[in-house]
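The next block holds one structure in the form of structure tokens; read it before the comments.
Excluded from the complex is one protein chain; the other protein chains are retained at their positions.
Read from first to last, the chains carry the letters A and B; within each, the first residue is number 1.
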Amino acid sequence: MTPSITIAKVKQRRIAELISHGKRLDERGLNDYREVQLEVGIIERAEGSARVRLGKTEVMVGIKIEIGTPFPDVPNEGVLTVNTELVPLASPKFEPGPPDENAIELARVVDRGIRESKAISMEKLCITPGKKVFIVFVDVYVLNHDGNLIDASAMAALAALLNTKIFNYEIKDDEIEIKLGYTQLPMADYPIAVTFAKINGKLVVDPWLVEEQVMDVRLTMTIDKDGKICAMQKGGYGYFSMEQVLEAAKIAQQKAEELRKIVVGE
Amino acid sequence: MSTYFEKRQLVVPGDLLAEGKYRAGDNTYKDDEKIYATRIGMVSLEDQTIHVVALKAFYVPSVGDTVIGRIVEVGISAWIVDISAPYPALLRASDVLDRPFNPRKDELPAIFDVNDLIIAKLVAYDRTRDPLLTVREPGLGKITRGQTVEVTPTKIPRVIGRKGSMISIIKEETGCQITIGQNGLILISGKTPEDERLAVMAIRKIEQESHTSGLTDRVTEMIRKEKAGV
Partner (left out) sequence: MFKIPKRKTEKKRLGILQKKPEKLIDKNNVRLDGRKLDELRSVKIGVGILANADGSAYIEQGKNKILAAVYGPKEVHPRHLALPDRTVLRCRYHMAPFSVQERKSPAPSRREIELSKVIREAIEPSIFVEYYPRTSIDVFIEVLQADGGTRCAGITVASLALADAGIPMRDLVAACAAGKVDGHLVLDLNDLEDKGGEADLPLALMSNLNAITLLQMDGDLTVNEFEQVLNLAVKGCKEIYTVQKDALKAKYVAVKEAVEEE
């Protein structure tokens, strides 16, 4: 639905002015991310978990592993499903109820990043081809919305997946028997999402809430560990020129490298 | 300074019409010294202003317009009228009764009921509220006979013709009384249903061929042929 602007016009103009001089209201540079704080393994009941604080935006991701049937067209692969909850306590704008278009878009963008980069080695999740595979449930829980939910959620999802352990098992007489010990979820790539906002004709990375209310459009690029683009999503009511899109791609590669070190290097 | 069209050329939204110090007229907009069309229509240059006469557009209320509307709701002290615009119009009971409305004595449906057609004049309209109508002037009020025809409002000037030439011919040739609403509704009242049919045919032809020339003659010819053929 159409967002209505809820911050004073005077403040909007100030933000736009500052940005045309290369400055932001919170004193960051146009290409600077807010501080990232990461914790993993905080929910013991989940097979994997992580919490990311990007500035004041807070997202928690829990991973649950279950056994289920594969899709008929890929009988040897595990199944990935990503869901997002914009829980009402995270923002006065969130209402209780089933996921709305924003929650769905967020889930699908995070999903695309993981899926298209082949971050999870899906063939290694096969138990019995065509019959039984592991299903990886990625549940993204937004706890505080202060802007740029996409990047925070993608980072938290990646960190949670890296933290995920699957129980060891043995197949005896067609039955799955759980053994002692765990194996790390097999990961092959580490996708990082980088989101830009366009304000007053300029691109800024990691928009916070106030900037999101002033921006007319955003562009997210998900970059894999080799610097390749594996997912992209434009959002919002404005538009980009081709030159801006290409400029964003170059900046995204850089920023993704920096953020990846925080998530993977820990 | 340059224009990129021929006289009365058909343009579509986004077509670049001109560049330079021209003014953006009807159905155009200016962006960075360039003027583009916003609707499908015929483009022309008049007095340094680029205009597009839209071939299809909905009615946007304008104060002073005479409109034909249909009552869609009878409220407590007013009627809601459909004038084929993005906004519903309001007709207050006090306007009709010429005195404050008395809920004990006055029954609105007896005056105008749902689905009645009225001829009214637009007296107030701005961005913050729905258009307001009046039926106080002579010639306004409930329509009791005849039929209505709806055309896209931008064609109304063509139906009227230069100095009323087109509409006069239709009235003469068919013997019908014709009232034109600026909102695209036209009331036709003839002596026989056949006369009314001819008038409707003529109006439909104008609507279809409004972007061509020599229309007045062709319309006259068509009506005469139809009358002769019957």
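The rule we apply is simple: a contact is a pair of C-beta atoms (placed from the backbone, for glycine too) under 8 Å apart; a residue touches a chain by one contact, two chains touch by 3 or more.
Only a predicted model underlies this, so the values are computations on that prediction, with no experimental measurement involved.
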**Request:** Return the single residue from B:P86, B:P103 or B:G164 that touches the missing chain.
**Result:** B:P86
**Prompt:** Out of A:I65, A:V138, A:I192 or A:L219, which touches the unshown chain?
**Reply:** A:L219
**Message:** With the missing chain put back, one of A:P72, A:G181 or A:G265 would touch it. Which one?
**Reply:** A:P72
**Asked** Residues of chain B in contact with the chain that isn't shown?
**Response** 10, 12-16, 27, 29, 31, 34, 36, 38-40, 54-58, 86-88, 127-128, 152, 208-209, 211-212, 218
**Asked** So that we can see where the missing chain sits, which residues of chain A does it touch?
**Response** 1-2, 4, 72-73, 99, 101-102, 104-105, 107-108, 112, 115-117, 219, 224, 227-242, 245-246, 249-250, 253
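Just so it is clear, only the chains that are shown with their structure count from here on.
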**Item:** Euclidean distance of C-alpha centroids - chain A vs chain B, Å
**Value:** 54
